[in-house]
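A single protein chain has been omitted; all remaining protein chains appear in their positions.
Right, chain A next:
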Amino acid sequence: MNKPIDIQLLQPTERFADYQANIAARIDRGAEAKAHDGGARVGISRPHESAALHVAGEATYIDDIPELRGTLHCALGLSPVANGRLQGMDLDVLRALPGVVAVLSAEDIPGSNDCGSIVHDDPILCSGEIRYLGQPVFAVIAQTREVARRVAARAKEVLTIDAAPPVLTPQDAHAKGQYVVPPMHLLRSESTPGGDEQAAVRTAIAAAPHRLKDTLEVGGQEQFYLEGQISYAIPKEGGGMHVHCSTQHPTEMQHLVAHALHLNANEVHVECRRMGGGFGGKESQSGLFACVAAVAAAKLKRPVKLRLDRDDDFMVTGRRHCFWYEYEVGYDDEGRLLGAEITMVSRAGHSADLSGPVMTRALCHFDNAYWLPEVSIHGYSGKTNTQSNTAFRGFGGPQGAIAVENILDTVARRLGRDPLEVRRINFYGKDERNVTPYAQVVTDNIVHELVDQIEVSSDYKARRDAIAAYNAKSPVLKRGIALAPLKFGISFNVPHFNQAGALVHVYNDGSVLVNHGGTEMGQGLNTKVAQVVAHELGVSFECVRATATDTTKVANTSATAASTGADLNGKAAQDAARQIRERLAACAAARHGGDAADVRFANDKVDVAGRTLSFATVVGEAYLDRVQLWSDGFYSTPGLSWNRDTLKGRPFFYFAYGAAVSEVAVDTLTGEWKLLRADILHDAGKSLNPAIDIGQVEGAFIQGMGWLTTEELVWHPQSGKLTTHAPSTYKIPTANDCPPVFNVKLFEGPNFEDSIHRSKAVGEPPLLLPFSVFFAIRDAVSAAGGHKVDPPLRAPATSEAILNAITAVQAGG
């Protein structure tokens, strides 16, 4: 029975349960209204540009587009075996079934049978080598989706496969030395720069007063975008192809489809208005579906839609890489890390996909917020007979950083110190101890003041004492608390991806259209870009519309990824809008007098030579004066460099920071746990839209908490079948997992670098905030053993993993 409720718990619950208090704590509405009246359109918590469409069910996703006459439906026949050779396919059996129009296999692909994004090792349809259970082998095209699915589900009956035992875990792949990309090594020795750094690191560890040697496992994570993978391909005249694709990377889809169909890029048109979530899962992995739909549409000369059922989506596509770590560190009496060596092995899956860049980012985030004078980091991307793992919010960064956090947590427990003290003593300095292992100088460090602020606002110290008192008298339930900081590098680790383009059109009625290379997946990119344009032109939000991302408008775009969407496309759109504004100013000054530099645009009005005209009037005049009212804009991030052989350079334009404090209760009889309270302070620079940024922070926190706790992926150890392939078995957080007390604030302070309106990227960094949940659980488990034994806890910390750790600490290790 549920009552009575702990008073200590209930009071803050009630205090923060009211929506008005929640909003007031997060958004300064008065200041925003004042800024808005003054003409600002950035820094304002404008609702998502599609919010009214979302809530009305009128926002169009690809499956909602009215189908063209003659549209056919496709489903994929999947390998029932994880490893082996395809000996034969009796596809004629399927072709004869009612409603089936065609069954296609690899040989029906006119161009190259590859959808690899960097390394070309990723077949669209199986060409003989069976690589994982769930691999698409053939495509059924039928009159209805239901028939296509029913027929495709008979794959097992028609495929003859010579099966071999699968390699499933990163450890197995590492033992066999099989990798999808060459191993990577990132070394830095402060004592022996340029010398034998590996030997120096080991010497530093050996010479340290204390040493710690251990392993850690951190599981993968399914993106679980609510809208599954989908492509709708429509053949066009002259052999061209138009593909509506739910993708974060239309340009790559364009190239993949062009290669598969043996077309030029200018003959393929890819469009995406919005995604029902992406999270990295539609960066490269939308390619296979775009290619299959396009190949079928080209062959049959009819529109073909391929929408995956949720289970197939799980079985075919990859997700966040699970990592296995082996490390040894040396530290002093205060917990200062003097030397660290770590080997990270990821489960890359059957092909390279983005596993190389993911590992690079993992290596570059092992430092998190900490100065590591002597460090040696080795990354291996293990080739396994599983789905090809790919981008997922954080892109290896969380996997790199959680390792050092786990190390510091253990170091603190071994020394009997508060983990916060040990974390703090290892922070990067401001003017010294500020060079990352990859040789970038950290020039914008705010972690000290940020952590100081949240330590106070979350009442960390007092609550730690209260928890100790609670635990002393609570025989079954134990509480734990942890503060976890983060530093996250912003930019693609490959410099040339850091570019973007935009088009702004001002129509002669004064309405404005913006198109850019970024994609909208819910993160509010279009809202932010429209705000930037409205701000630049001095018009109201409602005047600016953002349109579907379209490869025929802005060419050669980068993926909307690495949190850079608003940074890059915002700057490009600003560039385009500014050019138009300058032309309008020149035109208005020429007509009405004064200097063009003195013309002011704000609140749909233009002040010129003492007169105030409406924006639409000025636009109309400019049209009559034959002024170009549309413009392109372009942006490339300055100052980046990267040496992919030495893994040194300045890969990141700047860093984003943040910290979270979480408190949990853990049941020592069952391993069940509950998050009681979370406090977050996150750095979004000068936010373009505080409500949207807070939405990203909170969403990432809950999503990352799922990764580290309830979201467990299980492959059958013999067959290699993913057994958690639907929401019935794969458990992402629900409303009741949102903590009753959830205090979230943005850190006040601008970006030190000249980013778009001094804001900071916010998509991925907060995914590291829920480390605090994992380490709070670890703290509670540690309490169950009287803080005598460091808890052997893996992630995800399911109830079973927690109970195992409790059993271990109670047994004395």
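Remarks
By definition in this document, contacts are C-beta pairs under 8 Å (C-beta built on N, C-alpha and C of every residue); 3 or more make two chains touch, one makes a residue touch a chain; residues count from 1.
Just so it is clear, contacts and distances are computed from a predicted model.
When the listed names "Protein-arginine kinase", "Xanthine dehydrogenase small subunit", "Glutamate/aspartate import permease protein GltK" or "tRNA 2-thiouridine synthesizing protein D" are checked against UniProt, the chain not shown comes out as "Xanthine dehydrogenase small subunit".
Touch with the chain omitted from the figure is made, among A:V666, A:L708 or A:A795, by A:V666. Within the set A:A31, A:V476 or A:A555, the residue that contacts the chain not displayed is A:V476. Touching the chain that is not shown, out of A:V42, A:A155 or A:M275: A:M275 (per the contact rule at the top). From the options A:E536, A:D575, A:E698 or A:E753, the residue with contact to the unseen chain in the full assembly is A:E698.
Seen across the whole complex, the unshown chain contacts chain A at 1-6, 9-10, 13, 17-19, 22-23, 45, 47-48, 50-61, 63-64, 66, 98, 146, 149-150, 153, 223-228, 274-279, 309-311, 474-477, 521-524, 540, 542, 665-667, 669-674, 676, 691-692, 694-695, 698-703, 710, 712, 714, 723-724, 726-729, 731-738, 740, 742, 744, 798-800, 803-804, 807.
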